[in-house]
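Presenting chain A:
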Amino acid sequence: MTWDSGFALSLIPQLLAGLRITVEITVLGMLIALVVGLFVAVVRRSRIPVLSWLFGFYVQFVRGTPLLVQAYFAYFVLPDYGITFSPFLTGVIVIGINYSAYTAEVYRAGVEDVPAGQWEAATALSLPVPRTWVRIVLPQALRTSVPVLGNYLVQMFKDSAVLFAISVYELMGHVEAIGSDTYRYLEPVTIAAVLYLIVSLVASQLVRLLENRLALSR
Partner candidate 1 sequence: MSPDFWTFTAHLLWRGLQVTILVTVLGTVLALVTAFVAGLGRLSDHGPVRWIALAFIEVFRGTSLVAQLFFFFYALPAFGVRLAPMFAGVLAIGLNEGSYAAEIVRSAIGSRGVGQNEACVSLHMGKALRMRRVLIPQSIPAMLPPFGNVTVDLLKNSSLVSLVTVGDMTFQAQIVRNQFGNTTVVFAILLVIYFILSQLIALLSRWLERRFALDRDRRSAPEPRIRYAEATGGSR
Partner candidate 2 sequence: MSQIAQSQSAQSRETMISFANVSKSWGDNHVLRSLDFEIGAGEKVCIIGPSGSGKTTILRILMTLESPDEGLVTVAGGTLWDVKAGHKPRETKQMKATRRNVGMVFQQFNLFPHMTAVENVVEAPVRVLKLSKQEARERAVELLGMVGLQEHLQHKPAQLSGGQQQRVAIARAMAMRPKVMLFDEPTSALDPELIGEVLEVIRELAHSTDMTMLMVTHEMRFAEEISDRVVMFDQGVVVERGTPAEIFKHPTEERTRRFLRAVLER
């Protein structure tokens, strides 16, 4: 029993629909990750006694536990407390919060990597602190952060497959459905793998282009 091209072709519309959901999850999840991560990074940097430590621990904890288990936790536990989100929404929130632990670190590293001399020069020129942030520090921090964030975006795209386990009907979910219906896994899995590969290769190239563009504009 080997490759059935007719069968394979018939699957494409369905799998593309799944791919679309995957992309939606990735975009929304990344938005959450970027915003929440920024909040976490700011709180940690502000050094408010209990909160900073708490957020620090939160980052460690999220990074030290599997995404799948976090997803199960959210999916099975939240309803017990009266929170009923759709699987899609649960999935987006879980992956967004998971990646916020990583984006928070990217923000922190991005800011810390700006040479101390920049801050000193700004002080010597009597620039007010907010202006220093906006005009001097952030642009430089972004230059190093953006490519890394781009890589996380590509990674999230691939990690989103995990969410099929909590009934999110994205690309992998479609593959599983087709497989359990027809008992033919070879074609759907291979096509899905190729789709992941194409999108992530293209996206990685775009990130690299962006990185070069940012580096050139120094």
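The criterion applied here is as follows: a residue touches a chain if its C-beta (ideal position, glycine included) is under 8 Å from a C-beta of that chain, and two chains touch if they have at least 3 such contacts; residues count from 1.
Quick note on selection: all candidates are chains of the complex that A comes from, given by their letters.
Just so it is clear, the structure is predicted and the values come from calculations on it, not from any experiment.
Within this complex, chain A is touched by candidate 1 out of 1 or 2.
Residues 1-3, 61, 63-70, 72-73, 76-77, 80, 158-162, 164-165, 172, 175-176, 179, 184-186, 189-190, 192-194, 196-197, 200-201, 204 of chain A touch candidate 1 in their complex.
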